[in-house]
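One structure is given below, represented as structure tokens, and several questions about it will come after.
One chain of protein is taken out of this complex; the other chains stay put.
Chains: A, B and C, in written order; residue numbering restarts at 1 for each.
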Amino acid sequence: MGRAGISAFVAFAVGLLTLLSLLLGDNPALFGGQPGSEVLAERLALPGDVLLRLVVIVVALSIVIGIANLLYVHVGRVARGKFYSAVLLASFAFTIYWYVTNRGDSSLLEAAQVPIESALASLLFFSLVYGGARVMRKRADIWGLLFVAVVIIVLLGSLPLAELAPVKAWSDWLMAVPVSAGARAILLGIALGTVVAGVRAMLGQDRSYRG
Amino acid sequence: MDETTVQVYSVLFVMATVLLVFTARFFQKRPGRRRAQRQLDGLERITGWTTQSIESNRPLHLSFGGAAIGGDKTPAALAEAELFHQVIKRANAGDIAPILSMSAPVMIPLGQDTLRRAWHKGDGASRVIWYPPNLAYAGAVTASMADDKPAAHIMAGGFGIELALMLDGADRQGHPSLAVSDRLDGQAVAYALADHVLIGEELFVASGAVSEEGRGRNDAAVLDVWRGLIILGATVFLLLEFSSQLPLLTWQLAAAGAAVLIALGAVMYRRR
Amino acid sequence: MSEEFNWLDYVEQEESAPAPARRSGLRRFLPRLPRLPSLPRLPGRPRLPRFPGLPRLRRRRVDAAPGQPSAADLLGAQDERPLEALDDRLLQLRERSSADSQPEADAGQPLYDVDDVLVTPALLQKPGGVISADALAKAQEQQVELLRDIVGGATQDEGQGGRRLMPGRALFSLGALPRLIVASVLLLGVSLPFVSSNYAEGELPPSQFPVAAQGAAAVYSLLDSLTANDTVLVAFEYGPMAAGELDPLAELALRHIVARGAVPLIVSSSPIAVARAQNIIRAINRSVAAGGLSLQHGIDYFILRYLPGGSLGIRELNENFADVVRVSAKGVLTGLAFDSLDDMAAVALIAESAEDLRNWAEQVVPELEDTRLLAFTGMAAAPLAQVYADSRDEIFGLVAGYRDAFTYAEMLQAKFGASKPQTGQPEPEPASSNAGHDTQADQPDAAGAQAERAEATVRALVASLQPSPTAPSPTAPPPTLTPPPTLTPRPSNTAVPTATELPTATATVETILIVEVTSPQQVRIRRGPTRADDILRLARAGDSFEVLGANADGSWYNIALAPGLAGWIAEFLVEERTSTRAAFEAGQASASAGPPAGPVILRSVFRFSLGKTRPRYYQVNSPTTSDLRDYVLLRNRSQEIPRLEAMTLGSLAAALAIALGNVFYALGALRGRRREGRA
Partner (left out) sequence: MAENTIALVSFLLTLMVFSYILGDIPLVSVLYRSAVFIFAGMTAAFTLVVTYEGLILPYLQDIQDRSTSWTTLGHSADIYIFGAALLFGLLLLLKPFHALSWLTNSVLAVVIVVGASVAVVGALSGTLFPLLQATAALPAGITQDFSAMMDRLLVFVGTMTALFYFHYQLRANRDGLAQGSRLGQGFRHIGKAFIVTTLGAIYASTILTCLTILTERISFLFQFGA
């Protein structure tokens, strides 16, 4: 077995174990509800629990990788004289310093983090409207037209104006029927893709951990 | 559906998928039945962009967004990594490595690995850039792209509405973009703002469309089989439901209808 | 880049880089163009001429830095791919190209343009050039485009999409003007209602949820049916990004839960949301500080540790709920002990995006048995959230957006503000209240609404003139909204009702066996002597109970909780001692009498027994009055109304901008097409 084989085997074994454990664990009814089935169900659920906990901690710890990457990339850029990377590093260091010296005072969050993030989200409004106004420039076809029409109907339908009551009725119907149908289809499609790609990853067929 | 039923169905579904994954590989090898993938808007552009990147010595920007392994987005993240792998391989002749950006730290090793595999030169680590999630990521990437001046943005990953900021930035700076998100809000934004867009599960077959390698196509085949079965099954189910509620529509009639539908489906399948 | 230290020092293993070798002609492109199709054979077209020796590729508008090798050089350096590695289409192409090969042209001859290569002079003379020639199918056009892209064809439509390879360095480019105009119009529209009430447009949201919003009404009535001792899991799945929309909803949900005497457990899979949860509680506390109230961490609410790993963390919450509730966000033991999510009275999910709701619907909802998920979302997530709410019974309903928040607040105010102060716990909302809301809603009294609005806008004006911080100001709540002070005792989880029916004659001499809880954590009292039995209530260190009996092996005590109500508690959690009934009852009475005394004493016991894990950051204030109603009543309605009006104007402006812009571009596209047709 080559080296790629080892990780593929690990993937297969761990994947099978986790999947079985998550799928079948913790439901005594599945084993006929016999006296011993409760113990069996619990035992079956255990490996899934442990692996889940392990991976959750690994994922949480990966923030350290993120910070390492941030520092590596931006220290390098500062060395090349990039001003904004210096701003980023300074802000990072200051926040850590603030939090440590002020014993967990999170008012910095309210003073800086929330306003910037809210303001950025507000900017999205302008970007979205401006982009929405130019849909027909990129997609000058029936689909662009349909898209714009739906956007306008839903926007107008949200207005609390009595004159627009019929538009509101259309908008409600749109939401209840076609939008519901389309959303279901996209969700089903993504779920299907998730299952197929997930199963393939578990079969040890993915490039990412082979070699 | 109670818990046990769901569990049993899930096991059956997974087993059937495993079976299909293997048989699809078998079918793909069979000569003579030439099929083509539906063309995906924008993917044809990738060749042009990679060439442009090589010639103008400007990097491609490949964005994972919030996609992450080790969560429910794992399959999507793998599909994106595979797509980026194919793209980077095409840009391989250039001097300037593509920039990979992501907002999930756990994706950094995967991103570095993708770059290393497909990009045969050094200079990997500083081309994989992480920013903290969502708006911070979108804002910082947009702002730093003003310096990096990428030849194109390929944003395939998990994006919410913050994608609007990135696409707007790309538009302002005059960079072309291809976007697809595995989240619906991001998808809607991508549809309106991106120059080219993939929708929903097209993400899972995009790598197969970019490269001639069979893997993505196998996935597409498996997905197609499942989709057909689901549509058929749901239709039969609905007819049966009707037959139980409408006195006129007996189950014999429903069965006949289902048979006709199946026959039609078979005919269509044959014709293709 | 090359001067950087290559710290990775890559070693190629699986996919080694190709060794350099000379190639010439069109075949240089082959490895880079695996899908290069067979070019169409047009009638009368001369054979494909071979490309000259490519001295240098025609550059695109941005020049590669001098001294750096061009792509063409690099491509030339690529080695031959083995024939077996080519797929069949490439093989065909290769065969054809070698069949077509002609003697090489002189080096130095300029590179042919695509049109020169593809098209006969006869075709070129056709008006409209090659693309309009019918000879090319759409797919072929794309291929021509592609080829052009590669050779940097001069005929490429530069104007397409207005793309410039380099953004202008001008101080202010004219191209940004439309954007600026649109933004200014929108900004103006949104700002007007804050400046003057003359621009107030549209009706305020109804004071009760209309028939169409049954789900929202259901959420309200479920939260309203909570009682003291209930615990509600509140998931803060939103970051500061959605704070403007979801903070009001989150605050309302928390206020409602607290006002019913229930305890919210706050949890989140976003680290920033965890850090912010404390600030939201602080904002609530600030708003009720005038009444001497404040919510205490560890008693009135809990902020649990953050759930890393996105959906994986949510799965873990579901699978290992007992572990998640053990630790607070600050890394301190909470003393909570719950087995599973089904111990919660409800799960309230405040979700920023549909994705978060999907995560919960996929990872948590399938495992819920009796508990219901209540969804609070922003507008963006609403369409998708509705799909999940429709398809799963466990998802109870949906409160979406700022307008729903307004209605919710109105309902709370109507209920808690209008009813007379009563002693004891607030009465449970009858289940049929839902139907009541539905019938009378939707059509608020027009005149009343008008008057209310006029008054509100005046208040808004006043409020907008006063300097006030982001949070509702504690010092100046609108006078009409101040609740009447009451003396309602605060329901306490620890207070055990005294047994009044017992014969008092024997009480003084009777010796009874009692157990006192010694475990530093909260302990569970169950319906039966096993861990699988339902939890009746929680008890803290210092609580004592009369012992009625024990199970066979003595590992569980049967204890009296209230007259007629008995529960079981594990032996290792308590200490056994004897006492007289009178002393015991006196102790119970003092524990339950003074509302300030009870919680404070217990809290200090609880805190000190934890030793090193004592919370570091929370200040403990003892509450002076205890009217839970305050939690729901104090809100700053005057700030909400201009926002609602701004939203109306803003969406109107947005709809107009989108419509006008698209009409403009659609007309442009039509004109372009007509011109093309005429040509």
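Here is the rule we use: a residue touches a chain if its C-beta (ideal position, glycine included) is under 8 Å from a C-beta of that chain, and two chains touch if they have at least 3 such contacts.
Note that this is a predicted model, so its numbers are computed, not measured.
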item: Displayed partners of the chain not shown (whole complex); value: A, B, C
item: Hidden partner interface residues of subunit A, rising order; value: 3-4, 6-8, 10-12, 14-15, 18-19, 22-23, 48, 50-55, 57-68, 70, 84-85, 87-96, 99, 104-105, 107-126, 128-129, 132, 143, 146-155, 158, 173-192, 194-195, 197-199, 201-202, 204, 206, 208-211
item: Subunit C residues touching the omitted chain (full complex); value: 8, 10-11, 37, 89, 137, 139-140, 167, 171-173, 176, 179-180, 183-184, 187, 190-191, 194-195, 241-245, 271-272, 274-275, 305-306, 308, 311-312, 315, 320, 322-323, 326-331, 333, 358-359, 361-363, 365-366, 378-384, 387, 390-392, 401-402, 464-470, 612-613, 639, 642-643, 646-647, 650-651, 654
item: Residues in subunit B touching the chain absent from view; value: 1, 6-7, 9-10, 13-14, 34-39, 68-75, 78, 106, 109-110, 112-113, 116, 124-125, 131-133, 135-137, 139-140, 142-143, 146, 161, 164, 172, 184-185, 187-189, 191-192, 199-202, 205, 217, 220-221, 223-224, 227-228, 230-231, 234-235, 237-238, 241-242, 245-246, 268, 271-272
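The criterion applied here is as follows: only the chains that are shown with their structure count from here on.
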item: Innermost chain, where centres are averages of C-alpha coordinates; value: A
item: Relative to subunit C, chain with the most remote C-alpha centre; value: B
item: Interchain centroid distance [CA atoms averaged], subunit B/subunit C, Å; value: 23
item: Subunit A and subunit C: spacing of chain centres that average the CA atoms, whole Å; value: 10
item: For subunit B, residues that touch 2 or more chains besides their own; value: 3, 68, 70-72, 117, 125-126, 135, 161-162, 184, 195
item: Residues within subunit A bordering two or more other chains; value: 55, 59, 76, 117, 120-121, 130, 132, 135, 138, 151, 183, 187
item: Subunit B residues touching subunit C - in the complex, by the definition given at the top; value: 3, 6, 44, 47-48, 51-52, 54-58, 68, 70-73, 90, 93-97, 116-118, 120-126, 133-135, 146, 149, 158, 160-162, 172-174, 176, 183-185, 195, 211-212
item: Subunit B-facing residues of subunit A, complex; value: 19, 23-24, 27, 29-30, 55, 58-59, 62-67, 69-70, 72-73, 76, 82, 84, 88, 117, 120-121, 123-124, 127-128, 130-132, 135, 138, 147, 151, 183, 186-190, 192-201, 203, 205-208
item: Subunit A - residues contacting subunit C, complex; value: 26, 45, 48-49, 52-53, 55-57, 59-60, 76, 103-104, 106-107, 109-110, 113-114, 117-118, 120-122, 125-126, 129-130, 132-138, 140, 144-145, 148, 151-152, 155-156, 158-162, 172, 175, 179-180, 183-184, 187, 211
